[in-house]
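Single-structure report; data block below.
Missing here: one protein chain of the complex. Every other protein chain is in place.
Chain IDs A, B and C follow the sequence of writing; residue 1 opens each chain.
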Amino acid sequence: MGIESENKEIEKNLRDIARNLLQEKKVDAILGYSKGTAPLSTSPIIIRHIDEVNKLIWNNLCYMNLAKYLVPRIPQLKSPKGEDLKIGIIAKGCVGRALIHLNVEKQLNLDNIKIIGISCNGIVNRKRIEREIGEKEIFEVSTSENNIMIKGKDFEKKFSFDEYINELCKVCKVKSPPKDSELEDIFIGESREMKSIDDDFSDLKEFESKSPEEKWQYIKELLEPCIRCYACREACPMCYCNLCFVDQNKPIWFGKTTDLSDIIIFHLVRAMHLAGRCVACGACSSVCPMGIDLNMITRKLEKLVKERFNFTSGLNSKFLPPMMAYNMEDDEEFMLEEN
Amino acid sequence: MHNPYIPLLTEIKDIVSENKVNDLKTLELVFKKEEDYKAFTYIPGQFAEISLIGKGECPIGIASSPTEEDSIKFTIKKMGSVTTAFHNCEVGDIVGIRGPCGNGWPIDEMKNKNIVVIGGGFAFSTLRSLIIYMLDNKYRNNYKDITVIYGNRDSGEVLYRNDLDKWKKRNDLNVILTIDQEEKGWKEKVGFVAPVLKDVSPSPENAIAVVCGPPIMIKTTIAVLEELNFKDEQILNSLEMRMKCGIGKCGRCNIGNKFVCIDGPVFSLAELKKLPNEY
Amino acid sequence: MDQKILMKNEIGKLYIELAEEYNFYAPVINKGNLIYNKILNPDEIILDFYNSKIPPKEILFPKMETLFEYKTDGKNIEEIIERKDLDEYNIIFGIRPCDAQAFMLMENFFALGDIKDNLFLKKKENTVLIGIGCNIPKSTCFCTSVNGHPFKSDYLDIFMIDLGEKYLVEGISDKGKNMLEKLTWLSKSTKADIQKGEELSKKAEESFKTKLDVKDIEKILEQSFDHPIWTEISDICMGCGICSFLCPTCTCFDVIDENDQYNNRGRRIRIWDTCQFCLYTLHTSGHNPRDSSIERCRNRILHKFCYYPKNYDMLGCVGCGRCIQLCPVNNDLRKIIEKVNKIKEEEKVNA
Partner (left out) sequence: MTIQAEKEKKIKEWEPKIIAFLCNWCSYAGADLAGVSRIQYPPNIRVVRVPCSGRVNPYFIIKSLTDGWDGVVISGCHPGDCHYLTGNLVARRRFAILKELLEFFGIDPGRVNFMWVSAAEGERFAVLIRKATKIVKELGPNKKFEKKW
């Protein structure tokens, strides 16, 4: 069954669920994706009335993590009196993981949220396609069987689907939102119980075998175009601090300039804050205007927490994330010893 | 080619702690180079971007009046990182000063009118500059009678005690101090600025009201002034806004299409009503 | 002034002749992004491109710019060192007419009021803009709707039209004219070339897909300050800095002091800032006049389409379309303008 018909089928299901959720007044608004006007992009949308339900779409360009709009709750999703509206949120795997993890971190109250689960079939690596198309303008993007068709002014290119989806989607094991036994009623549509995932992180081996100098060179090469627009921080559902470490000035910890060392420190410290929290949705790489691909750092964060503490973020709300807990028997091979 | 971001260098001559809690200090600055003094001619109500180079820069209203020739005074409350650095300074430290910025009180328009000065909290510093300027014997007869209403949370917060005592002794102006709650040993009025203004009820004809203080006090005071049918052009107000460059270039202090740092900080209520309600 | 011809293979010669005296900036691909960069050898120049990702504003108003440096004696400042690199001469080769119009808007802004930002103005004065007309505008471009034109040469020093394998070159400002006089080896242009130039200009003008109705946008925006449409427009905006950092007319900046205590020196620098960030207007007391994305989105649109016309009676947008292409949530400016125009019809209906 080709990608095209899969998307159609997913789209039909999520529209039906959204329609009767709104009809039965179970939710006040639906948070989903709508068709983008610029090529290779979609636009999140807040649906408040039944007749707008047909604006909801699903294709392989729904890269935004919608859990971002719930933490901190934006005024548009609050009633005029200020209480939180009941929201139905279209959730692919990583959005479901983000919601459960944010519930563990007590950032949102899952009672007035309905998770409309869908089984995601991969998000296109739009930055890579844009870079390979180069300076030619893209008019229309469509999928047929197993390819992504890009139509432009006087050219038409085909990209193999499995090759050009996000690195994270290629190895993703959580296609639909992980069902959490205690919160039975909020999961509608696709969802699967998941205790843990097994992942050998083989895609990182090649990079990790390099010498520190080569790694440093690669990271400098990767982060150099950064213009500090913070789109990666604003798109990440786990970045909800009201005063980011970069903006603090009592004391000023790290520089905010586009000097290469400041850029690398910003991405290093932000990555450190995401250890055991990042849900590998790839939104930070999809939104970067300069096409910086942070997927490898995301993979490293997942590997680090999986191998050391056997934890994967956002699967269920029983286990505390590693950085909020401690354990006597953690291995400490990195400590300095006398021998 | 004059680089507008380079400050003139001054030295701290004297530091006076203004309140018991010691989070308000008045710094007296003297220019290191003599000719800088002439380059820095200002009128009351203007502010300056003073900076501890290495720590940062912040916009502070000039508390001294141009008639006090020898030095420039700033009253600084310990709030953020730069103001805390100012509070750790000693006499003799170097302070950069850029300005004067803003339009200041319209001293010419206020000629031969009676002036009602209403101040609250530590925002009284720009009003002190105006009062001392008006009381200077060169300019006193330009203005009719002056009433000063100065409100504070408690007696420990009152600024410029010796100036206030001097003004009380004079007969050509009427100073009314008030604090929010009753306190032992406090002989002056008690209550918020707005009710006190209602009892004083200055007459609105040929008068200008100058208001400066925290946002809630401004809102209540303007309401009372409108009750005493002061017209919108007669009510002047100095606004507080986040600023970085002070010369209308960094773009953050805008209300509508006006920049508070160059088109303000003094706005009449008439102008404020034309601007969008975004301050 | 008669128009000259510059063959595309002679650009190397042009570079060699001008590169000693001027810093030569041209469009190059750097890690997959097309930006204007100082080039060392002419074959890096990209000639067939729509427009750069980062506007050429980055050359005169860089992401990070030193205002002044200073030396300290450990505690107090000893000496302020002014910048010496302001009297270098620059050439921006291959700039588009909309970016040149944006430079004019920035010049107005930095020269507003009696204290002028001489850093930017001096650099703009020392810069020669060699522009190329847009033969094929992008679908997101709408410069014709904001009184611009793909072949508008008013704000350029030298204007070139791409005729295929050669350029039709014309000196516009006197800076451009006497630079062209120095380039004696340029060949003469024939009547056919000039004819072809006009055809290309007409063809480019008709090929615009986007038409924006900004006739009396200023009045509508002024009256609709508290209109609920702004909640809907800023529904999905996540408050990143892309639409203003990559906008050629956005000029907001933040000022930071950088200390190097161990070498007793430091510098005061300015970096790009945007009204979309939460700290932009946050008072130390905690009060924030523009507290959520509703006020911030509104401020960006009003600044360009209402405040700018009020201060300079020119629109603050040049229609380059970068904010449409690069917004991560695709909050399309054309849709925003459409929604704002709908308010006008509503008013007419119930007025």
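By definition in this document, a contact is a pair of C-beta atoms (placed from the backbone, for glycine too) under 8 Å apart; a residue touches a chain by one contact, two chains touch by 3 or more.
Note that the structure is predicted; figures quoted are calculated from it, not measured.
Asks: For the chain left out of this view, which of A:50, A:133, A:197 or A:304 touches it?
Replies: Touches the omitted chain: A:304.
Asks: Looking at the full complex, which residue from A:24, A:51, A:198 or A:332 touches the chain that isn't shown here?
Replies: A:332
Asks: So which bits of chain A touch the chain we can't see?
Replies: Touching the missing chain: residues 208, 212-219, 245, 253-255, 259, 261, 264-265, 268-269, 271-272, 275-276, 297, 300, 304-305, 308-309, 322-323, 326-328, 330, 332, 334-338.
As a working rule, only the chains that are shown with their structure count from here on.
Asks: In terms of CA centres, which chain lies closest to the overall middle?
Replies: C
Asks: Which chain pair shares more contacting C-beta pairs: A-B, or B-C?
Replies: B-C
Asks: On a CA-centroid basis, which chain has its centre farthest from chain C's?
Replies: B
Asks: Quick one: chain A and chain C, Cα centre-to-centre, how many Å?
Replies: 32
Asks: For chain A and chain B, what's the span in angstrom between their mean Cα positions?
Replies: For chain A versus chain B, the centre distance works out to 50 Å.
Asks: Counting in whole Å, what is the centre-to-centre distance of chain B and chain C, each centre being its mean C-alpha position?
Replies: Each chain's C-alpha centroid was found; their separation is 39 Å.
Asks: Which residues does chain B have that touch at least 2 chains other than itself?
Replies: Residues 56, 80.
Asks: Any chance you could list the residues of chain A touching two or more other chains?
Replies: As it turns out, chain A has no residue touching two or more other chains.
Asks: Give the list of chain B residues in touch with chain C in this complex.
Replies: Listed in rising order, the residues of chain B that touch chain C are 1-7, 9, 51, 53-57, 79-80, 83, 93-94, 96, 215, 240-242, 244-245, 247-257, 262, 276-279.
Asks: Over in the complex, which chain A residues touch chain B? Could you list them?
Replies: Listed in rising order, the residues of chain A that touch chain B are 249-252.
Asks: Going by the contact rule at the top, pick out the chain C residues touching chain B in the complex.
Replies: 67-68, 70, 72, 75-77, 80, 82-83, 86, 109-110, 112-113, 115-119, 122, 225-226, 251-257, 259, 266, 268, 270, 273, 275, 280-285, 287, 289-290, 295, 299, 302-303, 306-308, 310-311
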